[in-house]
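Shown here: the complex without one of its protein chains, the others still in place.
Chains: A and B, in written order; residue numbering restarts at 1 for each.
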Amino acid sequence: MEREVILEAQKVTKHFGGLAAVQDVDMKIYRGEILGLIGPNGAGKTTFVNVITGMLPITSGKVYFKGKDITGWSAYRIGRIGIARTFQIVKPFRGMTVRENVAVGAMFGHKGKERSTKDALRKADEVLDFVEMSHLRTKHADELTLPYLKRLELAKALAMEPELLFLDEVMAGLNPKEIESAMELVRRINERGVTLLVIEHVMKAIAGVTERVFVLNFGMELAQGTPEEVLNHPDVIKAYLGEKFVERQKRKQQLRSNG
Amino acid sequence: MKITRFDKLFGGRNGVLLGLAVAFILILALVPLFASGFWMRTLTMIFLLAAMAEGWNYIGGYTGYAAFGNVAFFGVGAYGTALAMLRLHFPFFLAMVVGVLAAMAFAVIIGLPVLRLKGHYFAIATVALATAMGELADFWTSFTGGAAGLTLPFFNPLKWSNQFFYYISLLLVVFGLWLTYFLMNRKLGYSWVAVRENEDAARMMGINTTWSKVTAFALSAMMAGAAGAIYGYWSTFVLAEEVFKIDYTLQMILATVLGGPGTIFGPFIGSFIYYILITLLVFFFHVGEFHETILGTIIILVMVFTPQGIMDFLSGKKKLTISSLLENIRMHRV
Partner (left out) sequence: MNYEIGQGVVNALLLTGTLTLVAIGFSIVWGILNIINIAHGAFIMLGAYVTYWLFTLYGVDPFLSIPISMALMFILGYVIQRYLINLVIRAPLLVTFLLTFALEIVIINLATVFWKGDFRSVTTSYSGAGFAIGHVQVPYVRLAAFVISLLITGLLHVFMTYTRQGNAIRATGMDVDAARLQGVKIAHTYALTFALGAALAGAAGSLISVSFPISPTMGGEYTLRAFVICVLGGLGSIPGVLAGALVFAFIEVFSGVYAPGLKEAIALFVMVLVLIVRPSGIAGKAFYH
C-alpha cells in the first residue's frame, strides 16, 4: 500500500565551515506516522531539524513538503504552511501569559491568516485544554516549572495546527511519571492526525511511541527500521555504547554458552 | 528580567489608573483656558517629548530593539516639513505629512539592513545613524540651508500661536496613546513582544520578524517625525545641530524607561516625571552647567535600581521598598 509521503529530505547536507554536521541524509516521513530520530550526542539530529525547518541555511540537498519544494525557505514561511517544532531548550515568551504564548501560534501559524487575535486567544484556550494546562492560563510564562514549560512549548506548536510536528527531546529532564504522561500526550496528538518526528534520548519513549526509527551518527544515516530492529542493531549499540562494550557483551555471551 | 509584562493598560489596578489618566488628559485639554503662555509652552515641550517617547516605545520597549538614533527621524521630520513649506509652498498640515512620510521612508530604508543586527549592534548602528544625519544635514547646504538652517514663517494669527501648538502636540500624544492601545491588541503588537521575548521562537511560529521590526521602526519614526514637524514650525527655524541633538534621543529613551517600557502610558508618564526632575534640579539647585551630568547620573541610577521604570510600582506589582529596589542588582550582578 502506498503511503503518502508528507516530507521528503534528499541528500540534505549542512556544513559549518569545514565541519559536516549533516551529510547526505535521505529521509521520508509518511503521513500519520510517528517517526523516531535517535543518535548519540552531536550526531546532527537537531541540526537536521533546524535545516529542514528553515532555522539554518541548507548547504546542499532538497526538502519537499507535500510534494512542494521548500528548500531554502525562511523559517516563518515554513511555519505558515503546516510545519511546527519545539526547541530542545525551551523558548517561551516570558513576558506574556501562557494563554498569550499559545495564542501567538494560533495567530501566525498554519490557519492563522483568517484568525483575529480574539479567535486566536480562543483557540489557545482549546489547545491549553488539550494539553491540560488550562489552570495556568493567566500565569506568566516565567512563573512555570520545567515540565510545564515543556508542555507550553508543545502547546505553542500545536496552536499552529501543524500537519507535521518536530519534537526535539521533549522528555529530557522529566521524571518517569512525567515521561509517561508526555508519551500519552504524543499519542493523543498523533491520533488527531498530526504526523510526528520525535528526537529522543529516552529509549523507553522511542520504543513506546514510535513505529519507525531513523538513526543518525556523525551526520549520516546509520540505520532505519522498527524500534526493535534498530535498538538491537549492533552498529547502533556500538555508536551509543562504544566498540569495547559490544566486544565485552560478545565475550560474556560466549562464556555463558560455553560454561 | 521582569521587564514589561504584556499588559494592556496598567496591569494591576486597571480601572482606577485609567480613570486618573483620562482625567489628567481632560485637565490638560483645559489648561490653555487659564494658564499663561509659559506653562503652555512648557507643556508643549513635554508633549513633544511624550510623542517621541511613545514612538520609541514601539521599537525599544515592545520590540526590544534599543534604537539610539531616533532623533534622526525627528530631524528628518523637521527638515521635510520645512522644505515642503518653503520650496513647495505647502500649508503646514500637508507639509507635516511630507515630513512624516520622509521620516518613515528613511526608517524603512535604514531599518531593512540594520534591523538584521542583534541587539547591541543594532543599537550602535543607530547611534551612528543619528550622527551621520547631523553631518549630512550640515553638508548639504543647498538643500538644507547648511549651518544657518532654514527659516519658517510664524504661525498666523500670532496671538493664537501658543494654543495652536499646544493642542496639536496634545493631539499627537493622545493619538500615540490610542495607536499603542490599538496595535497591542492586533497581531502586529503580539509579534513585537514575541520578537522581543524570543526572536527564534517568533520566526518558527510564523512571524515575519523583519516585517515586524521594520514596522515598529517606521512607526517610531512616524511619531518622532511628527514631533519634529511640529517643533520645526513652532520654533520657526530648523537647524541641523538643533534637530539632530543626541540629547533628544536620550530624553525619549529615559522618559520611556522611567515610566515603563512596553506599557501604554509609560512614555507619557515618564515624560512628565523626567521634566519635573530636570526642572527641579536645574532651577532649584542651580546645576545649569552640570545639567548633563545630572541627566547621566539619573540614567545610571535608574538602570541600576529600576530599569523597568516606575510602572511596576504604580500598578501595584511591586512595593516601593529598599528590597525591591535592590532586586535588580540581585538578579543581574556578576
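The working rule: a contact is a pair of C-beta atoms (placed from the backbone, for glycine too) under 8 Å apart; a residue touches a chain by one contact, two chains touch by 3 or more.
Just so you know, these numbers come straight off a predicted model, no measurement behind them.
Judged over the whole assembly, touch between the missing chain and the shown ones holds for B. The missing chain, though absent from the display, is touched by one residue of B:114, B:168, B:184 or B:239; that residue is B:114.
Here the missing chain is touched by one residue of B:71, B:85, B:103 or B:129, and it is B:129.
Among B:23, B:303 or B:320, only B:303 touches the chain that is left out of the view. Although one chain is not displayed, its contacts with subunit B can still be listed: residues 1, 3, 60, 64, 66, 68, 110, 113-114, 116-121, 123-125, 127-129, 131-136, 138-139, 199-200, 250, 253, 257, 289-293, 295-297, 299-300, 303-304, 307, 328-329, 331-334.
By our rule, only the chains that are shown with their structure count from here on.
Put simply, the C-alpha centre of subunit A and that of subunit B have 43 angstrom between them. Subunit A contributes residues 53, 55, 74-76, 79-80, 84-85, 87, 91-97, 100, 103-105, 107-110, 112, 117, 140, 142, 156, 160 to its touches with subunit B in the complex. Within the complex, the subunit B residues that touch subunit A are 2-6, 185-187, 190-191, 193-194, 196-198, 200-209, 262.
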